[in-house]
Each structure stands twice: as structure tokens, then as C-alpha cells.
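Only one protein chain is missing from this complex, and each of the others stays in its spot.
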Amino acid sequence: MGYTLAFEAISPIANTQVATGSFAYLWLLIALPLIGALVLLLGGSRTNSFGPLLAVLMPATSFGFAVYLWLQMLGLPKELRSQNLVLFEWINIGSFQVPFGFQLDPLSMSFVLLITGVGSLIHIYSLGYMDHDPGKRRFFGYLNLFVAAMLLLVLADNYLLLYVGWEGVGLASYLLIGYYQHKPSAAAAAKKAFVVNRVGDVGLSLAIMLMFVAFHTVTFAGISEKAEQGSATVLFLIGIFLLIGAAGKSAQVPLQSWLLDAMEGPTPVSALIHAATMVTAGVYLIVRSNSIYDLSVAAQNAVILVGAVTLLAGAAIGMAKDDIKKALAASTMSQIGYMVLAAGLGPIGYVYAIMHLLTHGFFKAGMFLGAGSVMHAMNDEVDMRKYGALRGIMMITFGTFFVGYLAILGVPPFAGFYSKDLIIEAAFDRSIIAGVATLLGAGITAFYMSRLILMTFFSNKRWEDDAHPHESGLTMTIPMVVLAIGSVSSGFLLTYNDALKSWLAPVTGYQTPEPPIAIPVLIAITLATVLLGVLVAVKLYLKEAARVAPTDVSIFTKAARKDLYGDAINEAVFMRGGQQVVNATTAVDNSVVEGSVNFIGRITLGLSSLVRATQTGYTRNYALAMLIGVALLLLLAAIVRL
Amino acid sequence: MSITFAICATLSVTGALGMLLSKRAVHSALFVALTMINLAVLYLQLSAPFLGMVQIIVYTGAVMMLFLFVLMIVGVDSSDSLTETLKGQRVTAIAVAVALGLLLTTSIGSAVIATDTQLDTVLAGGNVQAIANLMFSKYVLALEVTAALLVTAAVGAMVLAHRERITPKLSQREQQKARFADYALTGKHPGPLPSSGVYARHNAVDTPALLPDGSVSTISVPAPLQARGSVRDINEEDAQQIVDLTQGNTVIEGGQDGRN
Amino acid sequence: MLITTEVFVQPEINWFAISPFTILLAAGVFSLLIETFAPRAARRPLQLALVFGALLASFAAAALLLGTETLTAGDAVAIDGPGVLLQAVIALVALVGAAGLAENKVDPSGDAFAARASAIPGSSDERAFTAAGWYSTEIWTLFLFAAGGMQLFVVANDLLTMFIALEVMSLPLYLMAGMARRRRLLSQEAALKYFVLGAYSSAFFLFGAALVYGATGGINFNDIAQAIPGRPQTATLLMAGVVLIFVGMLFKIGSAPFHQWTPDVYQGAPTTLTAFMAAGVKLAAFGAMLRLAYSAFGALIWDWRPLLWAIAAITMFVGVLAALMQTDIKRMLAYSSVAHAGFLLVGLISGTNAGLVSVLFYLAAYAFTTLGVFLLLSLVRDANGEANNIDTWRGLASKSPLTAFTMTFLLLALAGFPLTSGFIAKFSVFAAAVQANQMPIVLLAILASAIAVVFYLRVVVLMYFRAAESTEVAVAIPSNFTVVALVVSAVITLILGVYPQPLLDLISQTPVFIR
Amino acid sequence: MTNLPYLTLLILFPLVGSLVTFALPMAFGAARIKAVAIGFSVASFFMFVLTALQFELGTSDKFQLTENYEWIAAFGVSWAVGVDGLGLVMLGLVAILVPVVLLAGWSDIADDVAGKFFGLVLLLQAVVTGVFAATDLFMFYVFFEVMLIPMYFLIGRFGDQNRRKAAVKFLIFSLVGGLVLLAGVISVWVNSIRITGFGSFDLEYLSSLDLSLETQRWLFMAFFFAFAIKAPLVPLHSWLPDAAGSSTPTVAVLLIGILDKVGTYGMLRFLLPMFPEASVELAPIALTLAVLSIFYGAIMAIGSRDIKRLMAYVSISHFGFIVLGIFAFTTQGISGSMFYMLSHGLSTAALFLAAGYLMQRTQSSKIDDHAGAFQTTPLLAGFILFGALSSVALPGLASFIAEFTVLLGTFARYPLLAGFATLGIVVAAVYALWLYQRTMTGKPSDAVAGIKEISGREVLALSPIIALTIALGFVPQPAFDVLNPTATKVMQQVNQIDPAALIGGDN
Partner (left out) sequence: MDVTNYVILAAILFSIGAVGVLVRRNAIVMFMSIELMLNAANLAFVAFAQANGTFDGQVVAFFVMVVAAAEVVIGLAIIMAIFRTRKTASIDEANLLRA
């Protein structure tokens, strides 16, 4: 390029560097997938031929550039790794000044790598998965749009711009969940996801407004600089509002209900958005807002509470689901609960939250792709009770899936072992209750994941008659394999030499957990719990599983099958309550508002008839009226004079 | 309060009430005339001899006569039904009029009207001169403009009441010529139609005349009745009687005219 | 007090000052001569020439008199700013009105008046007269007298002159109202009602005049005004008299509860006459009313203001409410004129110079708009004459866009929409009232205006938003008389709405009554 | 060049266009008449661009490009025009929307009356331009009222079967407001005479009057009433769903996108400057109605079964936001509100026109008649989704910037109120996406079965709107640069300062 595309830098914000050199082009990270999305979505059918390939190319290129930048960043001293690029002044009204700026620091770098990396893999996978879909151009367009929005989310240097990305991914998620537009359930699920997310967005909005009111700034740098001066109440409130936002996006209790429905979308979407990346945005938000949470223990406690409840609730739901995707989704919910809980622990947990996020990104994406592969093979059947004994037929899928399984169980040395175990340690450091919750969660996770894998790949054949399972093609298996490799190795790599710790510490700070129980003992307890879970599952499902789900189950199972009544509560309180509000308002509009207008109209018409009735046509009546008028006027005149 | 005033006031109110209560319009008119004459007397009392005279000449003499003329045209016998047809009209009217009277009399009564000046005692040059003087100086314009009123009245009366002929009046001779020309052309009977009921038992328009030969004259019954089909039948006996009578067969006892 | 027979002093008469109405009255007499001596065929052209000539002369005289302030003819008339201005406007209104009355194209059998009013409606006589193409050219005599009476009415400076002017104005109108060519039964009924109630109201006026005379010792406005402060002992008498006099006036301007003749007469009378009557009588009566209120009884403002306040309020609402569901457009416009009387009273009760200016402007504006509206009305016809039922106007816009457009414009002016004279008029009236601390009545007026819009727009809705149902109803092609009259009305309505400054300046130059 | 009477010309351009369009005989050909009309509207747009180029950015808070000619001296009325940031933005909105609407509505109208329709739209443009350019209260009022006439005809002649009732209702409501406003206008003028001895309608003169609080209160009520009807606030809104629901989508865009803005515009231009103390004192009333409108409109939108009525209720909700921002009395709130007026014009156009394309194809505005239109017209579905998202204030679009700054500005002064109002964004998501869900997804209904994908002309009409909506979402600052001085001026006029940061102070 003959001229520089780097925008003029605006004054640096504290602790950050004005992006120079290749960092000045970091906007390209977003621009590339965005261009892809625009070309595909606006280009219309003429991009059908090359569209999907372009769509794969764009995030891949972004990934390449991200890796390049990462290497650059690694070459910089730690205190210079936070790169800030302000493109232009976005909003400037009085004291409300928001730059359109990006911040690339180790935290966002981690996300960029995850998003572009996993994202690219899933794009490749989709080439195979969506091969026969007539509207795949649109699908890839949406995927690219998602990647762009997600990158914007993690690259923004202020909360408002983050919000744009935040809603951008929400939009992409909406579009992708509802991708099968002809399916009413998909359309409803998409809307539900968007609306529930909006509830979270209210929290995020309020947080931003409160930040502005309190600090007159909404940039990360500005907030971290001023947060210390904030009053406890303000900090607590900001923390809570951010938590609400995070809960919405990350499907935490009480805003979890959309995630299971979101499985209506194509499976790669579930893998990318609803397992690896978007749903972890809440974790990113909390970690990113460390300067707030570090100063408010109360807010942290709220985060821990939400995380703990969700991780158990997700796990509980996971135990009861027969739909493979929903079971995985419940698992996702649960695992994000871990991350959120970790993030709530403060500097002790931030790194582990991110670490678990990254490892989870690998193994959960891998498992989703595996699930997709199975579904692909089973005529899009999602009910695990119609699977069974697939391990021999789909070797690669089974293999990668099993790696992911071991990872999520936290079996050493798979990735999950490192990240989850550290979270449990950190949780015990904070409180026994939090620790026990995480421990319990690990056990349940072991049970339901074992159940899942047993029902799918082991056990007896329960296929539908027309099912002819087969291994998927290369475009699908290669990403699965790559992710499996990540699932195996990432934990070790991230902890080796405290790589992630030292990498993130400039952003999040770091404290070593000191749990009340000795760490080796804790590890042993954890593994024992996990083993217990596995054994129970093996006992129940290894030999044979029922083709139809039993109905005479405990009240807990019933509750878990119904997502712990989350939807029922929503239905009762919001849907039906909302419907009643709508009906009542409509009734008020008809009766009171319209009614009063009509009433005035009728009164006027009534008076009109009355007046016209006096016009009888009889001259003598008219004369009488005149005389009455005369008399009254005389009377009035006499009164006036008094 | 002088006796004259008492008498005239009583009579004029009587006249007014009489007008109000008389069934016949003519009586009303006469009662009004009574009131007006009494007012004329009161004018004399109030040092207005000229007006008194004018009142009698113009009002009683001219205006009321005009009223009477019109009443004659409209039908002097016509009498109003005094039952009120408009709901509540009379009660309200009387109540309001009483209220009006009370209001007016209270305002008049509560005002202190100067009564010291006596117009006739200070009158030097005579009433008519005084009026004339004002009329032709201060009110000369009014006087002139009044002309327009009178012209309007005349034009109005002409326009609404005067019936102009659009065609010249035909003389007897011309009418006769026309009738016979018509007869020659269309055979229309030139003379008057036979009157109905002639020589009939019933002297009514629906009874056709009988021709001397005892046959029925169809043109003697008005066309509408014929159209309506309400022409009376002829009693054969009567018809025969007529024939007899005209042919000198019978002599009627007791006078020339038979049954009517 | 000793009264001697004074030596007769010939009153000084400033003939020029009284020329506007003198010309018209004299022309009336000439017109009678034409009736008497001219051959029938020549009468109409001669009369028209005379009428237009006289009106132009009268208008010119009034225009030349603008700015003159003088009492003349024994102080019987007060030639002053408002008076002369009103005379000029009346002359102009009469010109436009005369053009309307002269129309003889829209009705195939002649103008709006019966060929011979004395012929019984429906008789063979009447048919013969009609067939012979006769015209009741006497109407021009009556018309000239009426116009002259109107002009005298607004400058009359004593109660007697005012009474006579009132009658000179009214009597011809009573007569003309009953002379319609078509639907004469209704026309005669209108005349009878108008006459009986008019005479009734004159009686009130007269009795009131007597009481005022008794209370103040004079009938000249100057004498009355002078005497009012000095005679507290006859105050009750005076006020009773004022009330009765106002009743006479309120009848003429058509304000409730003395308005009930208005719809009946407006409907029954020939439409072109209604146009002239609605505009001219309102102008003249309001001019006289203003003079009474401001000149003769100005000192009594605190007494009469509450009365007229109440009347204004009632009038506005009676007018708009009665018009609301009216299906006969002519009656609707009659009720609308009642409502406008109420709005005018709002200006009058302010009792200030601004109020006077505003009412004068309103009168001028309203007169031409209402003329135009009624004249337009006379063009929409079916086989039986005018089609006044509102339903027959459906889809008129597609049949005759120009008529519908003009009608809409004039109706909007009546409704008081900006860029029409009606808005400036309403604005100035309301502004004057607010300035005089009469906000409550302005709020009532505003409420009434809001209701009024409904019925004005109903016509627009029918014309534009509905498809035509009957093919019978059509807009007649008028002669140039009506065309000119309509153009003048509409143009004045527009000009006074867009650039009212010249007229406002003219009114504001001498906005006082002399006495 | 600089001495041209830009604003007067800006009024005259469409006026002349309108007259020409009316005057062209039918024989000239409907397509040519339409083309002429669009030509005039495009010419007006370029005239606006010329005008905007004359506008000096951020130099002062005074009106620019002012012209002043004596009009009715007796009342102190002038033909006085001038623009500040707000005026310029509103004029811009008008200049952009009219050509778009005319292009979009090209085939909405039967050929034999097309000339009238296009002429009326141009007439409306001229009058509305006058409204936004007037700096004389009387002149403003005149245009304010005259504006109703072309709109009345546009609704009453070219709408659906309920159009007559709707048109009358629209006019009656507007007129009641207008007449009350007239009382207020007169009263202000009279008060000015009482205070200074001479009467004038000059805005700056009237703003400088020292009216008593009592007087201000009454006048505030009168003006606010009129503007609240126009910008419909609950409970004075009931005319809008009828009017917008019965008119063609193009007319609805003009009605909601431009005409109703006059209400909120009037609040900023006249209400606050002339009655500052009363405005501050009575702001709670306005704020309450605003929040009420936000939720009421949104909830009614959810309950609507008719697409056009739904969108009208959506707009009522949006007007709630605008009013909320105005009466929060913060720079962000006011600037945000003004920006909202712009963005709402665009988003209304996007949604209404796109939905209009659909309704024109299916000949129904009932939501229930539609389903699965995505299958037949994916591109149109995309446009409708865009419109829906725009009215949801999706970040990245202009409406987000608007809504967020309004809420932010309100939050600074009334945190609880703003917090409550923020919940509105959830309800917004419900109605907008539910609309999309019910019309576009699922199995195609009979009505949408064979409909055609949108044409190039239709896309062309929408594209500037969409481009602007996105552009302003990412680069809103140019608009704020224009609007901020006005906001600052208004803040000074009502004598309010922004709340300081809770800690630290400004950076």
C-alpha cells in the first residue's frame, strides 16, 4: 500500500501505548472478517461460488495477522504490551467523550487468538457441514459477521465500543440461531436469545451510564485509573450491573434459559458461538473490569454466587438431557459457571478463568463438532437415546470426542485438568462453600459427560431404521483433530512456566491461591469425585440404555429435564405476565384513551343534538327564546350592577 | 295620578289584553284600536297634541284599517283556536313576559325620573312648531331617509301583491271567435257545459245531467269524478219521469219546480 | 329648563361626507324611475348599470373620505375612521354581492329571483312569467336601499337615525328574502320569519332607545355619553335600555339566543341574496354595535362586558354545535355565521382600540369569505336547483376541481387556517381580547374553533375523499358576474391572509369613533 | 454567493416544484410528472447541501444564514428565518427523506392522481422547511398549522379504507393542539408588550423576556400541550396509530419521520428558551409522560395486529425517549435527543418503507396475513430486519447512539428514571423481533406466496437511508459537532449545568 492506513494516533491513555508499527494496523483484524461479511451479504447470489471460501479465508488471515501481532507483542517488554489505537473521536458531547479506539493487550490478544483460531477451524468445518445447504453463503456471511463483532468486543478500548461488539455478536447469534427461518422453533429460539440477552444489556447499559456519571469516562484505562476513588456503593452497583450483562451473554443464572434453545442453530454455530467464544464474553467482561471488582468484595461475592449456582444448575440439567446438543449446552453453561466463579475470585482467579476459558474453547468446541459429526451421520438426529455403539463406525469423531471428554473431566494431563483444578483450588482459597460447589460440579460433570459418551458411542445400538452412520469428511474431521490436539496440550502449555500467568499479569494482576487444604490432597479429592461420577455413569449406561426416556423418575430429574423450571418461570412471569400487561394496556387504550376521546365526541354530538332540537321551525319558539334572552340579560345586568 | 290617566291606562291595558285574548282576529284589531285611541289621549296629557292627532290619524285611521283590510281578505270570520299547540310555549311565554314586565318596571321604578319640567308650560311657540323645528334641523337626515322606507314599502307591496297581466285581456268578441274556431277545429262544445244534477233527483255534482231525451250527459260530471268512478247511477224511474215531463205527459202538482 | 321656540336654524350638511350612502339611496330612487319608465327589456341592463355605477361611486366616495372625521347633518351622522372604512367595505361587498345577484346563467330560467313574486308559486301565471323571461328588476331598488341603509347604519350617531337606518336596511331584505325563483314556499317562510322576528327585535331596540332617552335626556350618542357619568339616579333605567338596544343589535348580528332566524332565513332566501345578506348585515350591524358599545355606552363597559361575554360564549357554542351535524350546507354556513358573530363579540368585549381594529379587520375578512362561500354554493346544482344537501357534494373534487379547491380554501378561511384572512382575523381578535385580560373567553373561543373545524372539514372530506354517487349534481358554468365575484372574494381572502398589513394600517390610522 | 437568501430559497424550491407538479396536465404522463417532482425534491436536496456548506460549524450558538423581512408590522411579525445546528439537521432530514419517500412511493399511487400526491408531498416539504427555518414565532405557527393541510389530504385521499376517519382525527387532534398553541402564542406576545412596550414574535426577543413564573407555567402548559400532541406523548397519542395505520407507508414516513418531529423540535426551539424556569419546574410532568410513552408505546406495539399501527406505537415509544432526553437538562440528553430526532427519521423511513414494500405486495397490513416472507423475498426480509433492528437501537446504528446518549444524559440527572427507561430496550427487542418473526419466518402464507423480490428502484430508495443509519452509528460525531452548540445554548437558556462527575471531576 502506497499510503499508510494507520490512523492518526490520539493522546495515549494511562498505562497504554499508542499503537505503532504493525499494531497500528490492528483494525485489520476486525476489518477482514467484516469485509468478508459485507461481500457475502451484500454481494448477493453472485458470490455464491467463492463466498464460503472467502469466508474461511478472512478469519484465517485475521488469525495469521493475530499470530504475527502476538509474536510482536511477545517481543515487547511487559509494560509496553498494552497497545492503544484510537481511530477517531466517536462521540463527544460535553463531558461525554468516547474514542473509537482499540486496545490490544495480553488479555484481548488471548481472545483474538482464540476467536480467530477456533473460528477459522469452525469455518473450515462448516464447509463440510453446510455443504448441501442452499443458503450457505448467508450462513458464512453471518459467521464472518460474528467473528468481526466478537473481535470488536474484545478489542474495544472502552465499554461503549465493547457494547457495540457485544450486541453485534448478539445479532450474529440471533441470525445464526434463526438460520433455519422456516422452522418456527428456530425463529422463536433466536428471538428468545436476543431478548434475554437484551435483559443483560440493560445491565451493561446501566453500568456504562453509572461509570460515566461516576467517573466521566468509559474507557478501560480511564476507569482503572479512577476506580479507586469511587465509593463502595458505586463500585458495587457497577459490578452488579456488569454482572447482569455478563450473565445475559454467558447464560448464567438467572438469564441462562436462552442457551439451550439456541441449539436450534446449525451445529458449527453452537460450537463457535455457544461454546467457544461468544458465551465467554461475560467472563471477558468481568475480567476486563477487574479494576472495579478488585475494589468491591461484595460485587465479587455476587459473581461467585452466580457462577456457583450456574455451574451446579448447568450440571444438573446436563444430567437429564437426552438431546446431545442440549446436554453439551448445559455443560457449557456449567463450565462457564466455573469461569465466572473464578473471575469473581479476583486476582487469584482471573488467570484461571481465562485459562479455563481457553481450554474449554478447545475441548468444548471439539465436542460440539463431534456432536455435529454424529448428527451428520445420523440424519440430524439429536436424541442420544437413538445413538449407541458408534465408536467403531466413527473412529475419528469418537477419538476426538473422547479426548475432549477426558479434558472436561479434568483427567491429567488433559487441558481441563490444569484449568479446572486450579479453579477449585482458588475457590477453596476464597471459601469452603465455593470450593465444595466446584468440587461437586466436577463430580456431576464426570457423570453426565460419561453418560453422554456412553450413550452415544458405547452401549447398545438404538438407531432409527434409516440411519446409516458414516465417518465425516476431511473438512470436518481435520478441525476436530486440531481441536483435540488443543484439548490435550493447551493446559500444559498454558501453565508451563506459568506462561499464562505471566502473560496476563500485567492486565489482571495475579495472586497465588492458598487453599486451606493442601493442594495435592485437593487434587486427589477432585479426582476421586470425578471417578465416582464416571463409575456411576458406567454402571448405569455402559451396557444398555433405554430407547425411550423413563418417565417414572425422581422429582429432581423432572426438574432437570425442564431446565430446572427456568422456562416455566419465564413463561409464567414474563411471557404470560407480559401478555397480560399487553392485554391490559390495549384495554386501557381502547377504553380510557380512545374512550375518553370518543366520550368527548359523544358529549359534543349530544350537545349538538340538543342545540339543534331548539331549532323547531316555529317562529313563536324563536321569539320565545329571544324573550327569554332579553329577560335573562336584564336580570344579569341587574346582578352586575349590584 | 290624574283621573284621565287612570281611565286611559285602564282602557289601554284592557285593549291590549283584549287583543291578546280575543278568539277572532277582527276583535283583536278592534281592541288594538281601542288601546291606540287611549294612547292618543295620553299623548295629549303628555303635552304632545300633535302626536295625539297623528296617532289617531296614522295608527287608528290608517294602520289599523290596513290590518282590517287584510283581515277581510284573509277571511274576517277566521278565528284562532286558542289551544296552544307548541309544548310549554304559553306557560313559558307568560312567565317570561311577567318576568320581563317586572324587570322593566323595577328598573323604571327604581330610577329617579325628573318630573319637574312641564313641557306644555314652557312651550312658547307651539307643539307643532317645536317638532317641526327639530325635524327639519337635527333630524332632517332621518326625515329624508324615511323616504327610502316609504318607497320600499310601496315597492314591496307592489312586488308581492300586485298581479300583473302578461297577456292582453281578450274581449268578449275575441273569446267567442276563439271558441267557435275551436269548435270548428276540434268539435269542442262552444257553449257552457250542462250543469250536473239538472233534472236529477240529487242536485249534486256527482249526478250526471239528463238530456231532454232522458239520456245521460256524460260531460256534465267533472272529469276528476269520472276518473275516480264515483259518478252516481241514474234511477231509471226518474229518467222516465223526465221524459214524461219534457214531453208533456205528466203535470206536476204543486208548483213548477219539482224535486230538488 | 325653559324652552322657547328657537329660530329655525338650517342644519349644515356636509354633502360630501354623507355621499356614500346618499348616492346609494338616490340611486335607489332612480332605480324606481327606471322601473316606472323603462321598457321591460331595457330594465335589467339599465338597473345593472345604475347599481354598479352607484356602488362604484359610493365606494370611491368612501375611499376618498378615509381619514375624514366629522359630524354632520345636525350631528346625526358621525363620519369617522371606522365608519368610513365600513362604508367602503360595505360598498365593495355590495359590488361583489350585486355581481352575484346579477347572475342569470346558472339557472336556465333566469336569475335567483322569481319572475314575478306576486304570482302564486306553481300557478300557470308563474309559468307564463317565467316563460316570458321576466325579471323582478325591482330587487335592484330594494338592493340599493338595503346597501344604503347599511352604510347609514354604521355612521348613525343618534338612536333615531340608527333605528331608521336599521329599518332601511332590513325592510328590503325581508322582501327580497321571499322572492326566490325556486322553492318559493321556503323563501316566503323565510321572509315571514325574518320579518316577524326582525320587527320583534326592532321593538326591543326601540323600547330600549326610549329608556335610554329617559335616562340620559338625549338620543344623540354624544349627549348620551356625556350624560352617563352625571346621572347615577337613572342608572337602572339606562342599563335596561342598553340591554334592550343591544338585543336589537344582537338579533341582527345573529348571536344566540337571538340567532334562530339565521339558519331558516339563510336557507330559505335565494342563495345569492344570502351571500350579500350574510356579509352586509353582519358588517353593518356590527359596525353599529361597535359604535354603540364604544361611542355611546363606552363608559358602561364594566356593565355591558359581562353580558356580552356571556352572549359571546353562548353564541360561539350554539353556532358550532348546531352546525356540527348539519346536513344542509347552507344551514351549516348559517350556523357558522352565528359562531363567527360570537368570535366577533370576543373582539368587541375587549373594549380597546386593538379590539376595535381587530373586529373591523375580522368583519372585512369574514365578509368576503362568506360572500364567496355562498356564491359557490349557488353553483352546485341538480335538476331542481341548488344541491345543498351535503351528501350530494360527494366527489365534487373529481367533477370540478377548481370549485372544490376554492370551496376548500374558503372553508379553511372560515375555520381560521393560517395564510387565509380568517386566521389573521381570529388572531387579531384573540390577541385584542388577551390584551384586555379576557383570556377565559379566548380559551372558550379556541375550544369552539376546534369544534368548528369538524364541520368545515366534513365538506372537504366529502368533496375530496369520497367517490361521487350521483351524476345529477354538477357545477353550473356561471356568467362572468359570478366568476368575477368569486375571484374577488377568494383573492381578498388570500391577500388578507398573506399580507394583511395594508388593511391593518388603514384601520389603525383612525381607530376611534367620534360622536 | 454568500448573500443568497438560502433558507427562503430552500422553502421556495419545493413550493415551486409543488405548483409545477400540480399544474402539469395528466396528458404529460404520470411517469414524467413523478420524475419532475422527484427532480424538484432532488434539487431541493442540493439546495440544502449548498445551504449546509454555508453553515459555519461550532463558531457560535447564534442563528446563521438569517433573513428578516417585515411581514405584518401591526403585530410585529417578520419573515424571519435562520438555522442553528438543530435547524440544519432537521432541514437535512427533510431534504433527504422527501426524495427517498417519493422514489419509494413511485408506484404506490394510481397514475391519474400521482401528480396530486407528488405535488402535495412537495408542498408539505416546503411548509415543513418553513417550520424548521422560522425564527419568528408567528411564522412558525403559520407553517405549523398550514403543514396540516397537505398532510390531511395525503392521509385522507391516498390511504386505506379508514383514511377519512383517520385524517379527520389527525386534523382535529392537531388543531386542538394548534389552537391551544395559538392561545399561548398570543399570550406570549401580549406579555411581551406588557413588559417591553412593543410586541414582536422574534424568538430571541421573546426568549429574553423576563416572564413571571406564574405566567411561564401557564404558557408552558399551552405550548407543551400542543407539542405533546404533535410528538405524540401518551395519553395524547391516539391519533397517530390511526393516521399512520391508514395512510400509505410513504405518507406515514413523512408523518412520523418529519411532521411529528415538529413537536419535539418546538420544545427545544420555543418551549425551553421562552419559559426556562417553568420548564425546569414542570419537567417532572414531561419526564413522567415520556417514560409512560416509552413503555406504553412499546407494549401497545407488542399487542398490535397491524404492521403500520405497530410501527406507529413504536414511534410513540421513541418519542418518549426524545422527550426524556430534552427534559433531563443535560448536554448529553439534549444533544442525544436532537440526534435521536435525526436517527428516528431515518429508522422510521427504513422500517416503514421496507414494510411498505411488503404490504404493497401482499395488499394487507395485517401481521397475521404474513408469514415466511423470507422464503420468497429474502432481500426484502433483510431490509425489514434492518429496519426492525434500527428501531431496536442496535449498537452500530445511529439509533443506538441516539438512545444511549439520551439515556446517559437522563441517567446523569435522574438515575432511577433512566434506569427504568432503559428496560424499554428489552421490550423494544420483543416487538421488533416478534414482528420479524411473525412476518418473515415460518412457512410462507398464502399472501406472500407468489410475491416479487424488491426492485432496483426500491433498493435505491432505501439505500441512502441505510447507509446513513450505519454511517451515523459509527461516525456520529459530525452530527454532534453540528448539534452540540445548540445543546449548549439550550442548557444556557434554561440555566442548567451538567451534573459533575461523582468523583474526581472532569478529565
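For reference, chains read A, B, C and D in written order, and residue numbers begin at 1 within each chain.
Just so we're on the same page, a contact is a pair of C-beta atoms (placed from the backbone, for glycine too) under 8 Å apart; a residue touches a chain by one contact, two chains touch by 3 or more.
Just so we're clear, the structure is a prediction, and the values are computed from it rather than from any experiment.
Chemist: In the full assembly, spell out which visible chains the left-out chain is touching.
Modeler: The omitted chain makes contact with A, B, C across the full complex.
Chemist: Of the residues B:Ile7, B:Leu66 or B:Ala178, I need the one that contacts the missing chain.
Modeler: B:Leu66
Chemist: I'm checking contacts with the chain that's been left out. Which of B:Ile7, B:Leu86, B:Ala178 or B:Ile219 qualifies?
Modeler: Counting the whole complex, the residue in contact with the absent chain is B:Leu86.
Chemist: Quick one: which of C:Ala27, C:Leu175, C:Val429 or C:Ala490 touches the chain that's been left out?
Modeler: Answering carefully, the residue with contact to the hidden chain is C:Leu175.
Chemist: Name every residue on subunit B in touch with the hidden partner chain.
Modeler: 1-2, 5, 9, 12-13, 16-17, 19-20, 25, 28-29, 32, 35-36, 39, 42-43, 45-48, 50-51, 54-55, 58-59, 62-63, 66-67, 70-71, 73-74, 78, 80-81, 84-86, 89-90, 93-94, 97-98, 100-101, 104-105, 108-109, 113-115, 117-119, 122, 127, 130-131, 133-135, 138-139, 142-143, 146, 149-150, 152-154, 156-157, 159-161
Chemist: Determine and list the subunit C residues touching the chain excluded from the picture.
Modeler: 1, 3, 117-118, 120-121, 159-160, 163-164, 167, 171, 174-175, 178, 184-186, 188-193, 195-196, 199-200, 202-204, 206-207, 209-211, 213-214, 217-219, 263-264, 267-268, 326, 331
Chemist: Using the touch rule from the top, list residues of subunit A that touch the missing partner.
Modeler: So the residues of subunit A touching the missing chain come out as 612-613, 615-620, 623-624, 627.
Keep this in mind: only the chains that are shown with their structure count from here on.
Chemist: As a quick test, compute the distance in whole Å between the mean CA positions of subunit A and subunit C.
Modeler: 78
Chemist: Can you compute the centre-to-centre distance for subunit B and subunit C, using the mean CA position of each chain? Integer Å is fine.
Modeler: Their C-alpha centroids are separated by 35 Å.
Chemist: For subunit B versus subunit D, what separation do you get between their C-alpha means, in angstrom?
Modeler: 74
Chemist: Quick check on subunit D: which residues sit in contact with 2+ other chains?
Modeler: None at all.
Chemist: Which positions in subunit C touch two or more other chains at once?
Modeler: Only 235-236, 239-240 qualify.
Chemist: Spell out the part of subunit A that touches subunit B in their complex, as residue ranges.
Modeler: Spelled out, the residues of subunit A in touch with subunit B are 616, 618, 620-621, 624, 627-628, 630-631, 634-635, 638.
Chemist: If you look only at subunit B, which of its residues touch subunit A in the complex?
Modeler: It comes out as residues 86, 89, 92-93, 96-97, 99-100, 103-104, 106-107.
Chemist: Please name which positions on subunit D make contact with subunit C in the complex.
Modeler: 70-75, 141-143, 145-146, 149, 152-153, 156-157, 163-164, 167-168, 171-172, 175-176, 179-180, 182-183, 186-187, 189-190, 193
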